[in-house]
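Entry: subunit A
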Amino acid sequence: MAVSGIVLIGYLLAHMYGNLKVFAGQAAFDEYAHHLRTIGEPVLPHTGLLWVIRVVLLVAVVAHAYAAFKLWKRNHHGRGGAKRYHAPRAARGVQRSYSSFTLRWGGIIIALFVVFHLLNFTWQVITPGGASASPYERVVNGFSVWWLVVAYTIAMLAVGFHLRHGTWSALTTLGANTSTVARHRLNLIAYVVAGVVTVGFLLPPFSILFGLVR
Partner candidate 1 sequence: MSDKQHESLRDRVLGSVRHAADSVKDSVGDLVNSVDADALFDHGDDIADTKAPKVDIAQRWDERKFSAKLVNPANRRKLSVIIVGTGLAGASAAATLGEAGYKVTSFCYQDSPRRAHSIAAQGGINAAKNYRNDGDSVYRLFYDTVKGGDFRSRESNVYRLAQVSTNIIDQCVAQGVPFAREYGGLLDNRSFGGVQVSRTFYARGQTGQQLLLGAYQALERQIAAGTVTMHTRHEMLELIVVDGKARGVVVRDMVTGDIESHTADVVVLASGGYGNVFYLSTNAMGCNVTATWRAHRKGAYFGNPCYTQIHPTCIPVSGDYQSKLTLMSESLRNDGRIWVPKSGEDKRDPREIPEDERDYYLERIYPAFGNLVPRDIASRAAKNVCDEGRGVGPGGLGVYLDFADAIERLGRKSVEAKYGNLFDMYAQITGENPYETPMRIYPAVHYTMGGLWVDYDLQSSIPGLFVTGEANFSDHGANRLGASALMQGLADGYFVLPNTINDYLAAGPFAKVDESHPAVAEAVGAVKGRIDKLLSIKGSRTVDSFHKELGHIMWDYCGMERTEEGLRKAISRIRELKSEFWSDVRVLGTGEGVNQALERAGRVADFIELGELMCIDALHRRESCGGHFRAESQTEDGEALRHDDEYAYVAAWEFGGEDRKPVLHKEPLVYEYVEMKQRSYK
Partner candidate 2 sequence: MKITVRVWRQDGPEAEGRMVPYEVDDVSEHMSFLEMLDVLNERLTMRGEEPITFDHDCREGICGSCDLVIDGIPHGPQQTTTCQLHMRSFSDGDTIDVEPFRAGPFPVIKDLMVDRSALDRIIQAGGFISAPTGTAPDAHATPVPKNDADHAFDAATCIGCGACVAVCPNGSSMLFTSAKVTHLGLLPQGQPERRSRVVNMLNQQDAEGFGGCTNIGDCTAVCPKGIPFETISRLNRDLLGSLARGRD
């Protein structure tokens, strides 16, 4: 779980960095998208590395989701079924953070989003703003449509929450959390990662929507 999660975090950070190239203009962005496909040539075939990344990603996502659902089932059993306590107070837990609460639903929202996202930008099945051969144009076209931006915003918030708890949890699971100081530090890292990713991803769509990038 933790390992697959960390792989996904790593991908997200890289992906975000790539997206921010939107600010560097069409050429840079397209170059980057193109570059993704040509790294490693001629050792690797065209889009070789991208495929490696894709496979790793796919494995990580499948592993992650599989682990998540298995855990979900086990934990459902562990707590003794759906209806646990009658007292209304129980539903909120004692000190649970909102992000830990939304982990699973957040995960599912993200999964749905990724499918939509792929249909949108990669396969161009759904293209609200108009399709294009230039990835840059696809993005700019897309985010000129307000509801797409809203959809992305919701998804990115889900990603943020998921990562806020996910990062903290993954590092703890990997045994880094062995003192109070370490705990505060981990919490901080988790907030930073979550914050950076959310804001980082959201910058391009909003910039486009408000016409800063066109």
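Heads up, the rule we're going with is that a residue touches a chain if its C-beta (ideal position, glycine included) is under 8 Å from a C-beta of that chain, and two chains touch if they have at least 3 such contacts; residues count from 1.
As a selection rule, all candidates are chains of the complex that A comes from, given by their letters.
Owing to the predicted nature of the structure, the values given are computational and were not obtained by experimental measurement.
By the touch rule above, subunit A in this complex touches candidate 2 out of 1 or 2. Residues 71, 74-81, 84-91, 93-96, 100, 103, 165, 168-169, 172-180, 182-183 of subunit A touch candidate 2 in their complex.
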